[in-house]
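Step one of this worksheet: look at the structure below.
The other protein chains are all here in position, but one chain of the complex has been omitted.
On to chain A.
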Amino acid sequence: MAYPPAAHSSPPRQPSVKVILAAADVSRVVDRIAHQILEKTQGAADTVLLGIPTRGVPLARRLAARISTFEDVTVPVGVLDITLYRDDLRRHATRAVGPTDLPPGGIDGRRVVLVDDVLFSGRTVRAALDALSDVGRPASVQLAVLVDRGHRQLPIRADYVGKNIPTALAENVKVTLAETDGEDEVRLFGGEPA
């Protein structure tokens, strides 16, 4: 018998749920990305982290916190809402618009690191790049994601990847974070039975 792809709302519990990253793994991965950002940006000078809602925002805050622990530098953190820049607005019921909150110094002439939880089709990042160009002109833009699950539909790649997860299109990667969901975990739904 074939297993149907997981529905978004009620994923089948057994046997097609697989924990990819547990809480301790998530924290190690965030630490590593923080180190990589420090390394690749020469100490995170003139760098701004912008989280893409929902889960990119707590991730960006955690990265900034880890960076300041490791190197004692304060990296400004902001929020970039991309709702109005999505290319699928008309395919769904009207989406609520969230706040965009840029750090006081702005982003002009700085290095912006966009932060999101999952990199999939690349459409979210495309929308974020469009939104970014309307709020300022950064010197450069980089991308940090917790999970890259492949299946890109646009020529976009991440500069910092927490974990590459090879997936089938029918599968579904779900990231939960303590700030938004109560616990840190990355799970894969709808995969082959273990």
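Operating definition for what follows: contacts are C-beta pairs under 8 Å (C-beta built on N, C-alpha and C of every residue); 3 or more make two chains touch, one makes a residue touch a chain; residues count from 1.
Heads up, the rule we're going with is that contacts and distances are computed from a predicted model.
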Complex member absent from the view - protein name from UniProt, among "Aspartate carbamoyltransferase", "Chemotaxis protein CheA", "RND family transporter" or "Maltose/maltodextrin transport system permease protein MalG": "Aspartate carbamoyltransferase"
Omitted-chain contact residue, chosen from A:V17, A:A65 or A:V135: A:V135
Contact footprint on chain A, counting only the chain that is left out: 81, 84-85, 89-100, 130, 133-136
